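Only a single protein chain was left out; the remaining protein chains are all shown in position.
Right after this comes chain A.
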């Protein structure tokens, strides 16, 4: 039964009938509760009701302990009422009055996701259309009336011409748009975003080979300003660090593998959190992967040294190793020198999508990388990705999706007042737009895919979801209150967190673990190269 069925005629259900009136088979999810956002199997309804009742009894009889549920307990997967109630019940230590001890559920850390088909059903149908962005365009259109709408229509038309191969018509549309731009406000809103897309289309038509250039130094500068101007990267780091911290609990030797070190902005916070860990910090190894420096500097090592200084100042034993690689699928697991005794965290902030392009010489880079990640037997893999589908086969679809996605992102950037961070952050975003619109083949690296596709891919590669709980959610929400702009919102979905602007998710953070042990023979036995200060 679809969650949104419109009202037809009364089905004459008596008030004491059990389960929904939808005629579900018992092993199916209750359709009406699904429409309310909850997953409960029809056959489990009675049991869940019993547990709710038990929780309420506990509430009444131990109100002080119950109040701790709010402050100390970590909540997971609120959609799954059964496991949520169980985890609440397990917070209570003594249960003498319950006569049926077999019903007392031990804490289940991660309830396995119900059939993926259910989570697909729950996902919005709008793979092609994202109304949240349309809302941006719609609101702006009411200010600029025809011009804004006309620009969007011209952009779509131009994208279609490009896809058809009609370069001359596309060119004439670009001219028309450029002249329309002179009559529209380009400081903000639709005019600004349209400007970037017109520019990107024009590059695609007239100078594709120059479109995607950019040195690694340039990239680092753009990245840093994007980091400062808006909360997306900070959210990514916060959320990943929280999950890594929890995964490292109880381990004395830990090893973080960062797929894109950049300036190592993510790691000071983790180092400090580990320093403050009750029971003392572990021995922390950090392996930072990054592109080779063209000028012979060892920029990876420089960052490593800075982080080592910080770690030394807070008494965290620390070792750093840099791995220079221009592509992740060039990295071989032996380069990472993982020690079987250590707990490994693999951290990928917007890197996996770069592996989705393939050509005959490269096979499938994403499969290569996912399989060597698995072979490291990591305790946790943190994945942050843009929440959009910019990897669709048809150019027009990618273009449309990108138009809406980046409109929302630019809109959120309006809230930033820091300069030059804001302007340089716009250049960072512009580079992404250019790559999505102008490039093809291996040089198109911005192949963003939404969380639902990553979930499929990671599940298929032998990873299962590690739910991010209410602690991570709370951290992320608190982070947002530091930004004066209202409009950012964090949401939980199937154990993952998304950060978005006005209810349109723009970036997703998720955590994964291997679902089965690999062959022991794959683990390299290595000695640790010491860079300890």
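Everything below uses one rule, namely that a contact is a pair of C-beta atoms (placed from the backbone, for glycine too) under 8 Å apart; a residue touches a chain by one contact, two chains touch by 3 or more; residues count from 1.
Keep this in mind: contacts and distances are computed from a predicted model.
Undergrad: Looking only at the UniProt record of the hidden chain, which name from "Trafficking protein particle complex subunit 13", "Myotubularin-related protein 9", "Alkylglycerone-phosphate synthase" or "Alpha/beta hydrolase fold-3 domain-containing protein" is the right one?
TA: Not shown, but named in UniProt as "Alpha/beta hydrolase fold-3 domain-containing protein".
Undergrad: For the chain left out of this view, which of A:55, A:369 or A:413 touches it?
TA: Only one listed residue reaches the unshown chain, and that is A:55.
Undergrad: At which residues does chain A meet the chain that is not included here?
TA: 2-7, 9-13, 15-21, 30, 32-33, 35-38, 40, 45-46, 48-49, 52-53, 55-57, 59-61, 66-67, 69-70, 75, 78-79, 81, 85, 88, 124-126, 128-132, 134-135, 137-139, 141-142, 149, 152, 470, 473-474, 477-478, 486-487, 490-492, 502-505
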